[in-house]
Structures are given as structure tokens and as C-alpha cells.
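A single protein chain has been omitted; all remaining protein chains appear in their positions.
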Amino acid sequence: MIDTLSINVQGQGLHGFTNRLVELVAGSGFSEGLCTLFIRHTSASLLIQEDYDPSARMDLEAWLNRLVPENDPLYTHTLEGPDDMPAHIKAALTASSLSIPIVDARLALGTWQGVFLWEHRHHSGAREVLVHIGK
Amino acid sequence: MIDTLSINVQGQGLHGFTNRLVELVAGSGFSEGLCTLFIRHTSASLLIQEDYDPSARMDLEAWLNRLVPENDPLYTHTLEGPDDMPAHIKAALTASSLSIPIVDARLALGTWQGVFLWEHRHHSGAREVLVHIGK
Partner (left out) sequence: MIDTLSINVQGQGLHGFTNRLVELVAGSGFSEGLCTLFIRHTSASLLIQEDYDPSARMDLEAWLNRLVPENDPLYTHTLEGPDDMPAHIKAALTASSLSIPIVDARLALGTWQGVFLWEHRHHSGAREVLVHIGK
């Protein structure tokens, strides 16, 4: 069973979509299995992180922006704008796919975990995440 | 088939649990398949690394501690202690889930590979890893 989630983003940062995933799993009828996510982009990624305190997510974003700044003289790939090459590097350092077990018909996330799309560009619009649910 | 491994950690660092995984796979009866691990925490992660020379694991730990130090003035998320925000960043840069094929009824790790839980806090106690084994 494969579904496509279209996730709207408004610029850089973590966009949570745990609820939509929880619904998909509930509707799938699987009581036990594996839910695998795949992002179809090279300048955004998938992340499991604390879903409680927004300050943790803001610090995470600020830290990565400092590690991978725009306008680094090292970059030669600059035609698509100053946020493009940093976005590819950030995507390479984070996850393109993620797998979460399904137990008792529910996504078996830990108490504090949420699932996020991490947008690395100043891009606003829709990003596509494929969700595979299997035994 | 989903199992829960409870892994005891004594502070920061790499805690190997390859043997427990090997046992689970042997007991599963699968001769071919996929073993997927998922960690239910946001300040610890999963890692496949060299399992031979402990100096490689110590350097890895020391390098990451230097990249993501405690008490960075950038952090605003500081209520849970100086090791909390660095732990979230380290978890974001490493893996929350991992999949390893099963071939001839055995985990198909390479010669030098071991599976580790990477604890990022000064925390001692138990961490939970879910193990899904499927066709």
C-alpha cells in the first residue's frame, strides 16, 4: 500500500505531519507492520525529533544554518540561488527515507517523537512524501 | 514480527548490540528478509560502524562532541540541561531507523560492521529499540 502525501511548506524549517501519518496508518487496516517514508526531493529531508518544545526545533534549524551557511566561497554550484547548494548539503546530512514500525494498529513512535519534513530552501509550496505500509 | 530490545547505556557513547540482533534473527525462522530497527528516542540514535578497533569509536564520539559542543550560546532550548540540545542535534545528524537484509538466515552485515546504539546524553538507563523482521 503506497500513498502520496503532499506537504505544504512556507520556507525553511521543520514542518510536522505526524497526524496525517497516524491517520494513514489507522486507515490501512494493518495491526502490525512497517511504515516507510520517502521524500522525492534533494533539498528537503525527513526527520524524527522532539515534538514538544518548539525551541528545540528552532535551535536545530539555527545550528544547521550556521554549519552550512549560504554564500560559502567553496560553492561552485550557484546558478540556482544562494540557498540551493546549502540545501543539497543539508539533505545529504539528514534522511531521505525513514521506517517506523506499526504495533497494535498504531505508529510506534516514542512519547516525545514527531515526524517532520525539513525544508532546506526558502521555497514555499508543496513537497511530496511517499508512504509505504507493509507487513 | 516485531520485538522490543531494551538496551542499557551508561552515559554517552556507542553501545554495541549486534549479538542480540543476531539472536533475534536466528530465532525468527526467516531465511531471507529484511530486519529494520527503529529507536524510540530523540537524543540517541542507531549506527552501523566498525566493530573491531575501539579507538575508531572513541574518535567518532570525540569528533561529534567537538562539532556539537555543550553550552553553545546559540542554544535557547536549555531547560533540560546542557547535554539536551546537543543530543537532539546529534540525533538529527545520525539515523533513527536502519534496515539490514537477512541472507541465508543471517543478518548480512559486512565483515567489519557492528550495530550500535549511540547515546548522546550523559544519561544512564534503558533505551528502547524496535526490531521489525519481514519478508
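Order as written gives the chain letters A and B; numbering starts at 1 within each chain.
The criterion applied here is as follows: contacts are C-beta pairs under 8 Å (C-beta built on N, C-alpha and C of every residue); 3 or more make two chains touch, one makes a residue touch a chain.
This one's a predicted model, so the numbers in the text were calculated from it and none came from an experiment.
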Among B:26, B:58, B:74 or B:105, residue touching the chain not depicted: B:58
Of A:30, A:75 or A:112, the residue in touch with the unshown chain: A:75
Residue of B:50, B:72 or B:128 in touch with the missing chain, whole complex considered: B:50
Residues of subunit B (touch criterion as defined above) contacting the omitted chain: 32-34, 47-50, 53, 55-56, 58-60, 62-64, 66-67, 93-95, 98-101, 103, 108-113, 134-135
Where the unshown chain meets subunit A, residue by residue: 2, 36, 38-42, 67-68, 72, 74-77, 79, 85, 88-89, 91-93, 95-97, 99, 128, 130, 132, 134-135
